[in-house]
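Removed from the display is one protein chain of the complex; every other protein chain stays in position.
Letters are used for the chains, namely A and B, taken in the order the chains are written, and counting of residues starts over at 1 for each.
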Amino acid sequence: MKLFGSKPPLSAWIGLTIMAVYVLVAVLAPWIAPFSESESVAGTWDPPSATSWLGTDNIGRDLLSRLIYGARMTIAVALATTVLSFLIGTTAGFLAAVGGRAVDLLLSRFVDVMLSIPLLIFALIILSVFGSSIPVLVLTIAALDSTRVFRLARAVAMNITVTEFVEVARLRGEGLWWVMRREILPNAMPPLIAEFGLRYCFNFLFVAGLSFLGLGIQPPLADWGGMVRDNAQAITFGLMAPIWPAIAIAVMTIGVNLVVDWFLSINSRPSGAMAEM
Amino acid sequence: MADELLRIDDLRITSVSGNVLVDGVSLTLKSGEVLGLIGESGAGKSTIGLSSMVYARAGCHIDGGRIGLGGVSLRELPVEGRRAVRGVRIAYIAQSAAASFNPAHTLMDQVCEMPIRHGLMKRAQARAWALELFRALDLPDPDHFGERYPHQVSGGQLQRAMTAMAMSCRPQILVLDEPTTALDVTTQIEVLALLKKLIRDYKMAALYITHDLAVVAQVADRIMVLRKGKMVELGETEQILHQPKEKYTADLVAERAAGEHFAVPSIAATGQAVLTVEHAIGAYGDVVCLHDVSISVGRGQTVAVVGESGSGKSTLARLVCGLLPRKSGDVRLHGQSLAPALKDRTREELRQVQLIYQLPDVALNPRQTIGEIIGRPVSFYFNAAPAEVAARVDELLTLVGLPTDYATRLSTALSGGQKQRICIARALAAKPDLIICDEPTSALDPLVADDILRLLKKLQDELGVAYLFITHDLGIVRRIAHRTAVMLRGALVIEGPTQAVFSPPFHPYTEKLIASVPELRTDWLESVLAHRNAAPAVVV
Partner (left out) sequence: MLKIIFGRLALGVLTLLAVSVLIFAATEVLPGDVASAVLGQGATPETLAVFRKELGLDRPATTRYLEWFWGAVRGDLGVSMTNKRPILEEVAPRFRNTMFLASFAALIAVPLAVGLGIVSAINEGKLVDRTANVLTLMTISVPEFFIAYVLILVFAVQLDWFPSLATVNSDMGLLEKLYVAALPAVTLTLLVTAHMLRMTRASVLSVMSQPYIEMAFLKGMRRTRVIIKHALPNAAGPIITVVALNLAYLIVGVVVIEVVFVYPGIGQLMVDAVSKRDLPVVQACGLIFAGAFIVLNTLADILAILVNPRLRHPR
């Protein structure tokens, strides 16, 4: 079967399947989870049983249910963040490429300074002032992440802007908006889509990391990073409680990465390392 | 045969995606002989050249055939044996010198690398030989030239250095892959002479790969014509040029010969000129690149602007379009002055001057359908309804000789010639009075270029559109231009009716330009060199 004009290898199929399963679980959570996300069903860190397939967490809630509900929160927040970051970053990046030197200089210098502060550090600073509600979280990470997207979008748009067909549009007298939307955007899609996948993974891990540090998604909302944090102590008893949500995070990211890898490989050339002699 | 050096039998090379790049080609090369490989792009000439060293680029695979050097089958040798042949017995000279040198090492290191690493010479000996080669190749300051890095020397010097590198092991065979294609005509002649002398003095055999029939006629003893990986014809140079047996060969010869005669009657400009450029000065920042240029184009006329690279011809086009705002002077369209910068011009002014580019691949948006590309100027300039636009698109496609069902297709899968036709259709969609053609046929194969030229001429006759035709090819100028302007380093050297410019008495630069274009006779190079014997060689 062909997708995007080429046959996906096994790894890409695995990735696509993983992504599909996760999305399904997130959407159908209320119907497939055995319990709700905040009810106590047994004692602390009870081992797996017939009712509670993965056992319970640090205050007796069913791990499996929390895992399923956690999918919604973690995936949705990461998705919202990435979409927002992309909208900001791509628009700004394209503007910098076509809007002339002054606009470019202003935007680029500003972004350069923002990029000089590590993402985590900057996020921590902002969160320390505004707190960690969901809107603040999404807005902050989106704003910071958009700088990385800006860099790529600008580079891609610059390459396209210097082509003759864009010059043709300019010579015709087309406006800036038309050039960005009809000439540049369609040609920028492949690298942007790949980058979307990569940024999604990054944001996904980032939100989980923040939640793990206690600064991300706040309880009692179920999310995987927070679940790792809550159940961290269990590791000293050799229990798998904090490992399950961590595995859930890992598998999602691997899945998306596999698909992105395949997407990128469609367009690559063999290098000189493989010449026949 | 006794002194048969290289013998390739039934060579077959395919790409990993299954395309056949070379299909059953056989050739022999005797010691001291030069064999020219000629053909259009995609003919497989470079691939064959590389295969003589049993080398295939990534993505290609030598499927079948025998490659014999001095009787030994190279394909059957182990890896070490094949490696020992490269550079030592067969050396490769690439098209681009800048791409062949490693920016991190000195020229001397790279020139001496082969003999030292192959165990043929010790370092001191290799250096001495390199110095001798530098002198033989007329390089400046030969004793210290080798200490420089590739980015510190000029393009022409780098090319000579590449030749020295190829000669460092005194190979028996040289594979020359389009060695003069990237050079200006005036430089080309020096390099051609040098190569011919080297081959003769060192008694080497050579495979000379090119797409220019006139160039290969100067150096080759025999010529092989290739097309899409298959051999079309093989024969002595004189026979190929004057009595070609195959139609394809005859077409190639005819196309090249056509540029040697005048075809267009020079007509005087009638009525008001479409475009008038008066004393225009153009500059990038502080650097002036156009000095006081004045030129005019009449209705339905073709005015050619010729010059070598750096002459400013493309800059002139950009100045007229408004992409490079002029510093002073005037540009008038139908008598009305145009604003210097593009953004200050009206839509109507922009409509009347259209541009066609050299590389059709990058001039078309790969994500738009052909109908969208051609239709946009119609809807943009004339506010036409969609039905009207579609009808006009069909009309234009027919006008340029393309089927109307192309309107829904993307342009990416089409050939160079077809893409250029789409560019022409797009330009015509605006119903312009003037089309600026910036080397529209330079990137196309000769036979395809011929078609495009005929099309442009036909369109001019039918629609009365004027052309400002920028080119470096004098053959094209003679065929289609009513008037010609010659440019050198940003200034206009001479301007007038084509026949007058190209007939004596010549302006010295025009004379030089004309003399540097190879003609389709084998003794051309000798006669030009004999003519120049008094003057010292121009070293680049």
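Note that in this section contacts are C-beta pairs under 8 Å (C-beta built on N, C-alpha and C of every residue); 3 or more make two chains touch, one makes a residue touch a chain.
If you're wondering where the values come from, they're calculated on a predicted model, not measured in any experiment.
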If I consider the whole complex, including the chain that's not displayed, which of A:V149, A:A208 or A:A222 touches that chain? A:A208
Residue touching the undisplayed chain, where the options are B:N19, B:N102, B:Q243 or B:S503: B:N102
Write down which of A:I59, A:L105, A:L120 or A:L176 is the residue touching the left-out chain. A:L120
Contacts of chain B with the absent chain, listed as residue ranges: 50, 53, 55, 57, 83-88, 91-92, 94, 96, 99-105, 113-114, 117-118, 148-149, 151-152, 165
For review purposes, identify every residue of chain A that touches the missing chain, sorted by number. 112-114, 116-122, 124-131, 201, 205, 208-209, 212-215, 225, 228, 232, 235-236, 238, 242-243, 246-247, 249-250, 253-254, 257-258, 261, 269, 271-275, 277
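To be clear about the criterion, only the chains that are shown with their structure count from here on.
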How far is the middle of chain A from the middle of chain B, if each middle is the mean of its Cα atoms, in Å? 48
So in the complex, which bits of chain B are touching chain A? 16, 54-62, 79, 82-83, 321-323, 342, 345, 347, 350, 355, 357, 359, 362-368, 376-377, 380, 426
Chain B-facing residues of chain A, complex: 163-165, 167-168, 170-174, 182-183, 186-187, 269-277
